[in-house]
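Pasting in a structure now, in structure tokens, and then I'll have a few things to ask.
Heads up, one of the protein chains got dropped from this complex, but the rest are sitting where they should.
Chains: A and B, in written order; residue numbering restarts at 1 for each.
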Amino acid sequence: MKLLIRYLKKQGQSYASEEVLVESETLRIGRGTNQHILLPDPRVSLEHAILTSHTDGCKITTASGKDVLFNRVMVKNCVLTIGDVIEISGHKITLLAGEQGCDFVVQVKLSTAKQEPLQNRYRVKFTDLNLYKRTWSWLLFLLVLLACLVLPLSGVLAPTWMETLRASSLPDDKLWLSGELIKPHQFIGDDCSQCHKKAFEPTTNQACLTCHSAIKQHVAEMNITSDFSPLSQCSSCHKEHNSRETLSEYSQQVCVTCHEKSSLDKVNNIEYGSATDFERHHPSFSVSMLKPVLENMLTTGWHTQRLLLKNADTAEQSNLEFSHQLHMDPKGIMSATGEVQLACTDCHEPALNGLEMKPITMEENCQSCHQLTFDTDDPKRVVPHGSPAEVVMMMREYYAFRFIYQNLNIDVENPIVKAGELYSVRKVRRPGRDERLRKNFEQSLNSQTVAAIEKLTKQTVRTQALVWAESRANQAANDIFERQACAVCHVMTKNEEDEIPWQIEPVALTKKWLPKADFTHEGHETMVCLDCHQADKSDLSSDVLIPDIENCQQCHGGLESKNLIPNTCIDCHDFHQAKDHIFRQLTHAHPRIKSLELISNAH
Amino acid sequence: MEQFLTYASGRYLKISLLLTVIVSIIYVMHEPGQPKNGGTWFGYTIGTISALLIVWLMYFGRRKRAYYSTLGTVKGWLSAHVYLGSGLLVLATLHTGFQFGLNVHTLAYALMCIAIFSGFYGAWAYVYLPIKKRANLKTISAEEYYLSIEDVDRQIIKLSKELPAPLKLMINSAIERTEIGGDLFDQLSIEDKSCLLFNGELYANEDQSGCIHLLVEELAKVTDQQSAIQLKQLIDLFGRRKKSLKTLRYHIKTNALLKLWLYIHVPVSFALLAALIVHILSVFIYW
Partner (left out) sequence: MTKQYKVVVIGAGPGGISAAAHAAELNISHVLLEASAKIANTIQKYQKGKHVMAEPSILPLRSPIAFEAGKREAILDEWQQGLLDNKVNIQYNAAVVNIDGEKGDFKITLANGDVIQAEFIILGIGVQGNPRKLGVAGDDAKFVQYTLDNPDDHKNETIVVVGAGDAAIENAVVLANNNKVFIVNRRDEFARAKEGNLNLITAAIDNGEVECCYNTNPHRIELTPKRDKPGIFVLKTASGEIQVPVDRIIARLGAIPPRALVESFGIEFPNSDPNSIPVLSAKYESNVPGIYVIGALGGYPLIKQAMNQGYEVVEYILGNDINPADHPLLESKLEHLPFDLDVDQTLAMMQTKIPVFTPLSALTFREVMLDSQVHVFEPNVEIFKKNDYTNSFYTILAGDVNIVIGDRVIKSTQGNFFGEMSLISGRRRSATVMSGDSCIVIETPRRTMIKLITSVDAVKRVLDETFIARTIQAKFAPKIPIEQLQPIVSKAQLNQYRANEVLFSEGDEANCLHVIRSGSVTVSKKVGDKNIPMSYVAANNVVGEMGLLGNTVRSATITATVKTETISLDSDSFNDLLAKSPTLRETMELEVKQRHLENTKLELESESGDILSFLMQQGLGEATDVLLINEDTCIGCDNCETACAATHGGTSRLNRKAGPTFAHVHVPTSCRHCEDPSCMKDCPPDAIHRGGLGGEVFIDDSCIGCGNCERNCPYGVIQMEYPKEKNSNFWNWMFFDAGEKPGENKVKDGDNIKKAVKCDMCKDIDGGAACVRACPTGAANRVSPENFINVVNL
């Protein structure tokens, strides 16, 4: 269409007009210089609106976000008929009837309102950016609060909801996890409530004990008093969520806090000395030993006693006579097979990783040399290592049959001879052992001997034989009990009234000297036994060969020790006494000694 | 005239240093019988100190608006805010015991670090930007630059009246389409997005060079004395326009930089506050 644009410019009091002819389908209106109608005003946008022809008039279409004032209302689009006026920020544009062969005359009256200062026309101030600290602050604040507190907390209040939370990708109380669990605990998984039972309450021991039911308390219940409280909480030593391998730092401090003052074990009322450091402040060792319980000079039982090693009168009462010095004579010692040189390990074999030694037994360790012979004419003949009654009975039998054997002519057909044969061919056997064999013999003896004896009774020798055997046996018993074999090692008592007057005092060898600590010989292999145990100088069996602390301290120091092996409490002492089992028994009790019940250590 | 960093010859710097050193020493010394973390007695202690410190640091927002307060001067507070805030970095780090993970506790720590480091930037900005700003403006104020541009524009329009239409339109467009300031990124980047229209084509007009170039070409063409002088003047005017614009762009940038960092510092601080609350609560909910 053809349009005549008439600019009315304020010139003094009147208006001067300036006309431009435009031939175009659309008429562009804006601030841009490429516009048909140029409105030099920053409030007008570069391309503000376009005017297009419309049924008997024109149509105004504004650019997005812009508008024009038409009939005193802001409109985006509007249809103009002749005479209509639109206003763009004060600039009036009037549509008039066409002249000079134009479709329309568009009259533009530029408003001369004062122009804004430059800095208001552009956004040059920071405040023009409309950024708000407050808004952002609230946004972030609430966001964090919602995600990290409200949601997880709602879960805490409603466990089922927590499940859904954990299932979903929504934040759950995992956000609160302050560190990974240790491996053994990881099976617990996400469920914090396993241990954290109540909000705002520290985890209780019960939580731990549900699994660790077997664990022993450091001290017996009756010892727990208020001042033990720190240790009565598992969590006071075991800190979870530190993403480490172990739960607790085995720091000396934990022990020292209590043990820097001496403590009393109410159960066995033992007073433990105070200790803060192995090197600097640790009581010297006390050994736990068995003391015979005597009734009119006879040992009827044992009770444990703790004795300070350093006390001179600390002596073991095992009712056994043994001299290490003698046995370990470097010049060697006479044995069945001649001179031998004994080493510690010949008798003491470590067991349980050297936590203790295998039990010492007559059969295993002594008998090779100490054979229980009783008749010089018959040096192969030995008595069983058993109770006196057995020994005596055996000897009676022996002599009885020996008499018979000697006083009858050899008649091979004679059953007695056969019985005697039994004796003569009997190889030396360990008396008291090989029950089966002996039983058979007794059977044979009973059936045949009785028959023989009945036969004999018809003969004259019967009485003589019994008397002889009896006397010889007594003689031998006297000899074996009081002078030879038994008396060498055992403490003997004699009571004339008894049918068999001799008694052997029961023997108990201490198995665990230091039950409160775990010393292991393993790792000490580099050393020689004698470095610690002065066996070669010990003549009496009452000597205690357990070294005192000074000995250890030659190599072992406290935690901060520079030149020694640093050790902390739990290197030797076990807190929960998890190892409190069989090998804490004080003794290898001798199976033969019926009167002796098993004595386990007091803990 | 001392400024906030040297306030009272760095009193708070000393305090903060002392505090951090002492705390660090204790941290190295103490053996809690467990891995060092926020849960030990010492962990709780520095944790509490840090928490209180954070609250106090955020109170600065109030103090600087408490115009009646006689409790020190805002300068002094800012000095303390900066130095103790820096100290917080050490305290809080020790409080973590260097145990980090994907959890709210580390979130709080991270937010704190952001707040503190944005703070460091702020301190730097407050010290150096005003000097740059002043150096840039050279003894006259920004307003005067704007006025001078308006003045130049007026003269340009006047002069351009007699020029041939296309050139006139070009000059108008050059003035119309001069860009300065704008959204955040425009303000921060000092690049000139101005352009101009010549014969209906849009050309870049960075530093008015496009316009000047065209005018120079025109100048080469013209023959008569009169218009030559006019063009020379115009060129000169655009030269001045360019200078002022350049200066102002830099000025706008510096201003923006001076303010912008606070829009990170403050919101993050509030986020931190939230995280801190959660941190404390959660630790005790799951004690």
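Throughout what follows, a residue touches a chain if its C-beta (ideal position, glycine included) is under 8 Å from a C-beta of that chain, and two chains touch if they have at least 3 such contacts.
Keep in mind that this is a model prediction, so the values were computed, not measured.
Asker: Where the complex has a chain not shown, which of B:V74, B:I190 or B:A228 is the residue touching it?
Answerer: The missing chain is touched by B:V74.
Asker: Considering the whole complex, which of A:K2, A:H54 or A:R134 touches the chain not shown?
Answerer: Here the residue in touch with the unshown chain is A:R134.
Asker: Identify the residue among B:V55, B:L102 or B:I131 that touches the chain left out of the display.
Answerer: Result: among the candidates, B:I131 touches the missing chain.
Asker: Can you list where chain B touches the absent chain?
Answerer: Its contact residues with the unshown chain are 1-4, 7, 61-62, 64-65, 67-70, 73-75, 77-78, 125-127, 129-131, 133-134, 139-141, 143, 154, 158, 255, 258.
Just so we're on the same page, only the chains that are shown with their structure count from here on.
Asker: Which residues of chain A touch chain B in their complex?
Answerer: Against chain B, chain A makes touches at 31-34, 38, 40, 46, 117-119, 122-126, 128-129, 131, 133, 136-145, 148-149, 152-153, 156, 173-180, 192, 196, 199-203, 237, 239, 242-244, 248-249, 251, 253-254.
Asker: What residues of chain B sit close enough to touch chain A in their complex?
Answerer: Against chain A, chain B makes touches at 31-35, 37-39, 99, 101, 103-105, 107, 111, 142-143, 146-147, 149-150, 169-170, 172-173, 176-177, 179-184, 187, 197, 200, 248, 252, 255-256, 258-260, 262-263, 266-271, 273-275, 277-278, 281-287.
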